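Below: one structure, written as structure tokens.
A single protein chain has been omitted from the complex, and every remaining protein chain is retained in its original position.
After this line comes subunit A, so read on.
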Amino acid sequence: MTAVLRAQALGRRYGRRWALRECTLDIPAGHVVGLVGPNGAGKTTLLKLAGGQLTPTAGDITVLGGRPAGGPAQLAKVGFVAQDTPVYAGLSVAEHLRLGEQLNPRWDAATARERIARLGLDPAQRAGRLSGGQRAQLALTLGLAKRPELLILDEPVSSLDPLARREFLQHLMEATAERRFSVVLSSHLVHDLERVCDFLVVLVDSRVRVTGEVDDLLATHHRLTGPRRDPDRLPAGQHVISARHTDRQSTYVIRTDDPIHDPAWTVSRLSLEDLVLAYMDQRTAERRVALEVQR
């Protein structure tokens, strides 16, 4: 199966600031990929590079085996729903569908009409008068009716209320169950994506911190709690992601493929949110260790 997104030392600079650097990724097809990171981490830059709205300053990127926006065939394969699910305020819902039909060779008009009816949207309604949730659903309908092999969504739910957010994700997940296609969606909140994504990319400070299948990540990361111990006294196969110490106790988040036998540790599972936070915490942890060494 072709990779849905492959990046090699990909970078993008705005003036002197790198928005994304040394990004190397290999995402297999058929996943719902969550791209997570704090605001300003480079998520939108990466998604725009994948969609072809931006060109790389360094490195390479291929999407579904082709160059982003490299021609009509490539454009037809990739759907892109930009941040805050923009629509044309002056056009009606029906006009949006007609526009989609004229612009997209593989347009599925029947499904689009059926979805609009099921959502209870009035085709004559101007998009500018829709609620945030309805606008997001309209944008999703357009993205799905295009029948892309990859649908990219940039922060699709962050501005929605909890109910609209849930409905949006329900519709998106239902669509992936009906017809297999890959999805990449970003959020600065892991919690929003925890249940929907089965592949994760964590981006912090313009760099990829961790990437992989969610099940694998959860199976290989553990929290260890026990009597205080220095990180250099952990077994070689245990990679420290984050560490916290009091005078008596140590709490580590580690990544390992091996079973943990040491009876001194209480070993517990991590939620996806804890796992992501541990990676985001990495920088502060490094700083803390440095301080302790100085002391």
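Simple rule for what comes next: a residue touches a chain if its C-beta (ideal position, glycine included) is under 8 Å from a C-beta of that chain, and two chains touch if they have at least 3 such contacts; residues count from 1.
Assume contacts and distances are computed from a predicted model.
Within the choices "Iron-regulated ABC transporter ATPase subunit SufC", "GntR family transcriptional regulator", "Altronate hydrolase" or "Electron transfer flavoprotein subunit alpha", the name that UniProt assigns to the complex's undisplayed chain is "GntR family transcriptional regulator".
Touch with the chain that is not drawn comes from one residue among A:5, A:116 or A:169, which is A:169.
The hidden chain makes contact, of the residues A:218, A:240 or A:277, with A:218. Per the touch definition above, the residue from A:5, A:32 or A:46 contacting the chain not shown is A:32. Of the residues in subunit A, those that touch the hidden partner chain are 31-32, 166, 169-171, 173-174, 176-178, 194-198, 215, 218, 268-269, 271.
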